[in-house]
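The full complex has more chains than appear here; those shown keep their coordinates.
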Amino acid sequence: MAMVCLSDFEAYAKKYLPKIAWDFFAAGADDCSTRDENILAYKRIHFRPRLLRDVSMMDIGTKILGTEISFPVGIAPTGFHQLAWPDGEKSTARAAKAMNTCYIASTYSTCTLEEISAAAPGGLRWFQLYIHRNRAVSQQLVQRAEALGFQGLVLTADLPYTGKRRDDVRNGFRLPPHMKLKNLEGAFEVCKMSPSFHSLLDPSVTWNDIYWLRSLTHLPIIIKGILTKEDAELAVRHGVQGIIVSNHGGRQLDGVPATIDALVEVVEAVQSRVEVYLDGGIRKGSDVLKALALGAKCVFIGRPALWGLAYKGEEGLQEVLRILQDEFRLSMALAGCASISEIGQHLVQFSKL
Amino acid sequence: MAMVCLSDFEAYAKKYLPKIAWDFFAAGADDCSTRDENILAYKRIHFRPRLLRDVSMMDIGTKILGTEISFPVGIAPTGFHQLAWPDGEKSTARAAKAMNTCYIASTYSTCTLEEISAAAPGGLRWFQLYIHRNRAVSQQLVQRAEALGFQGLVLTADLPYTGKRRDDVRNGFRLPPHMKLKNLEGAFEVCKMSPSFHSLLDPSVTWNDIYWLRSLTHLPIIIKGILTKEDAELAVRHGVQGIIVSNHGGRQLDGVPATIDALVEVVEAVQSRVEVYLDGGIRKGSDVLKALALGAKCVFIGRPALWGLAYKGEEGLQEVLRILQDEFRLSMALAGCASISEIGQHLVQFSKL
Amino acid sequence: MAMVCLSDFEAYAKKYLPKIAWDFFAAGADDCSTRDENILAYKRIHFRPRLLRDVSMMDIGTKILGTEISFPVGIAPTGFHQLAWPDGEKSTARAAKAMNTCYIASTYSTCTLEEISAAAPGGLRWFQLYIHRNRAVSQQLVQRAEALGFQGLVLTADLPYTGKRRDDVRNGFRLPPHMKLKNLEGAFEVCKMSPSFHSLLDPSVTWNDIYWLRSLTHLPIIIKGILTKEDAELAVRHGVQGIIVSNHGGRQLDGVPATIDALVEVVEAVQSRVEVYLDGGIRKGSDVLKALALGAKCVFIGRPALWGLAYKGEEGLQEVLRILQDEFRLSMALAGCASISEIGQHLVQFSKL
């Protein structure tokens, strides 16, 4: 079977992953409206391509928070990579490094931060953080990540409680006994994984906790989950360095807009004071181009990365990234852009449909 | 089979109820456009969730007409509960009381008002009234309800004649011989139940009859069926205490708007002079949140309550209510609201789709 | 099988008519977009129903061109009724008279005008006319119709050539040998019926021919096929007494708007100087109410009349009309109107969808 586009990897993963793992990765909240909108919304955005520009020399590299990456697609934080591939997050780290892009490692990794670092020394990595009721746990994690050379701290802000993912409830989803949330071992008892493991998170977190985080680390702080101009403004005022427009892959509050629809509002509010990224619904290189045209500095992929892992671990994820890279480069060229700096809002129009 | 969300109860009821009963409960008028719109319309309303607010202490209680209920979801008036569960409306009354919310008992109950009262003493109940050609019948009912401690009178205003529900005509729907419209026994001969039983209702009722009703009782009067600002204004001027925006579950005039679409217009016209409620299409906690964001004080569920009864009587209905309660609390938290008072129109946007 | 609504008759006709006849009646031009739009467009129009009006005494009678009819639904001109029922147009005439409404007999009838008149003496009938290349043929027809007591002349203006109905071409549609276009017998040779029989019509007809028609007869002239304000204005200026907004059931130019969508524009242009009617897509009583709310004085049904004939001839068509009548009366009542004069544009809104 030729792996030609990302949906080939999706089909493979659906076929070969254990149902409980596929369901967990695929899950959206409630009716999955937002999860599905994340993808459909791209179809309503049309390109205005420009012709006869010299696109013989394509430069698709960019920088995020000052660090160069080979193209504006990174790996969004997702949990439990061992559910997709035995080597888990170590494979993810290696693939991201091989492709010279950014990997945001999840708190809920099935490998330790130390293992992840050792698997791909020198790779660009950010660490994704939930704030636990026991703040010492979070503090330790931040400080371990910084010590290990992680270069950014991504605070997930849209999960005071876990969204209702019906299939996970039906399946009684929990990690198999041989997998662990290794970063949290010792910090507290987590062997009985269930959807309620999130109940260890602190739903009382507020904007002021950004100051607390700031006090713990020199790392830049990126906030993930922003969907409105009001929160974008608050994020900037509280001193974050970046914003990821995200709806948690449609897994939290069902009924929020597609991220690509929320992006414009956030970008306008932020006015270039901090970098804005996006995750959710990226399935083709042209989706990346649309997100950049609407103001994203970089996008991150969640489920497609897991499908790549499920296919062939590190190698499969590299294939996913390479396909996106090739498609993105081609889309840029066909739209008449030879470098990232030529991409702008003039490249797109919103469809009447 | 795990009962995870309301559609699980719907699937159960469709499978286990006699076809004639399922069809009666499910029926919409004509092409069922309005019935289906009631649900689809929610998908066009998107949330604007706010992050990093302290949602550790959630308070979802509210008041309707001054009485506290545990959350803003009550039981809409529907007929013939014995078609769903042998104990009929007695089970409904018990479940509503157990969940500390309001139950609007229908004129067309298969238990007497006395049986309903006795089944769950002290529960918050309103009585739903049709005005009969023989006004003495209606007067008796109102006075019985008031004497029994019902705390509100809900006048259904959208049924001068019964809507055309094709399946009921095809099925020749009528109550099984062992069930009775017990509240009307003695008042007139009703043993030959058929869709035409509604012909006992008075199609000449006008706004002036509100004054007549007022003269019969001290109970607050809530009018049900309003869909326009003009009628909302008339309702307020005629001294009602509440308005239920309703299209009778899409069972009357096919082609009227979804209730959630009509809500905004009514709320704007009413300007907080009376409380505004809504029924129709509520299937998830996030639907409740949308209705409250658009100005409803409380919503009422019709068919989902019947599915709960069909599943396990009182217990099944409690399960339905508890699921809605949990989903509503979670939706509020994920939208950044810790109490009902924080909900407002800023939480939603209408989708371009 | 209970015949509850018009689609029951459609299903019956599709099942029992010879395929070639069903295809001919069902045909739309090209992709049938307009044919299907005629129906879909009604779903985008929503009611604004008014409550608590005295609807105990319903009066649904109206007048067209001064003549009373029992309700605002007549029979549109369609050809070849013997394809649907052996008695053909005689049955149609009897049913229309029995229901006290208007029947527009087609030039392409399989009974003579004399047979039609004799079948239902005293019924309100208009005669539909195509203008033939041989004007004498048309003149004769007009004068026969007037002599027979037809009370209006309906000029079909949208068929200079026949639309392309793919199935008729595939089927090589022609009338069976035992059926004749009886009104045209003798006038010219028509035994070899084929889709090209329309080639006898004159594509050079212009507005000036209205004056010629006027010179032939004292009957009021109604023009059928108008879809724009420009042509509506021309029609009024050329002295017609009525306009039927029609797209020939979607059988002529595919891609023209649904008639209910074109109605508003025509009504506004006409400013009550002449009566405006509509055909196309009427399937329920509420469709009639929408058309009247948007300014139509009366609507006409085409295919549904044929389905009625196919079911049980005169009796079947009466059943179709009675269902529409009951549904229309009920819709009016549920919208809060007790008589036709209370219907107006305030009753509807166009849906955002």
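For the reader, a short list of remarks on this structure follows.
Labels A, B and C are assigned to the chains in the order they are written; within every chain, residues are numbered from 1.
Here is the rule we use: a contact is a pair of C-beta atoms (placed from the backbone, for glycine too) under 8 Å apart; a residue touches a chain by one contact, two chains touch by 3 or more.
Please read all numbers here as calculations on a predicted model, not as lab measurements.
Counting every copy of the one repeated chain, the full complex in this structure comes to 4, with 3 of them shown.
Following the convention adopted for this analysis, only the chains that are shown with their structure count from here on.
Contacts between chains trace an open chain of neighbours here, each touching only the next in line. Chain centres here are Cα means. That of chain B falls 42 Å from that of chain C.
With centres taken as mean Cα positions, chain C sits 60 Å from chain A. For chain B in complex with chain A, the residues that touch the partner chain are 2, 4-5, 42-43, 45-56, 284, 286, 290, 327, 330-331, 333-335, 349, 351. Residue ranges of chain A in contact with chain B, taken from their complex: 30-31, 33, 157-158, 160-161, 163-164, 166, 169-170, 202-207, 209-210, 225-228, 230-231, 234, 252-257.
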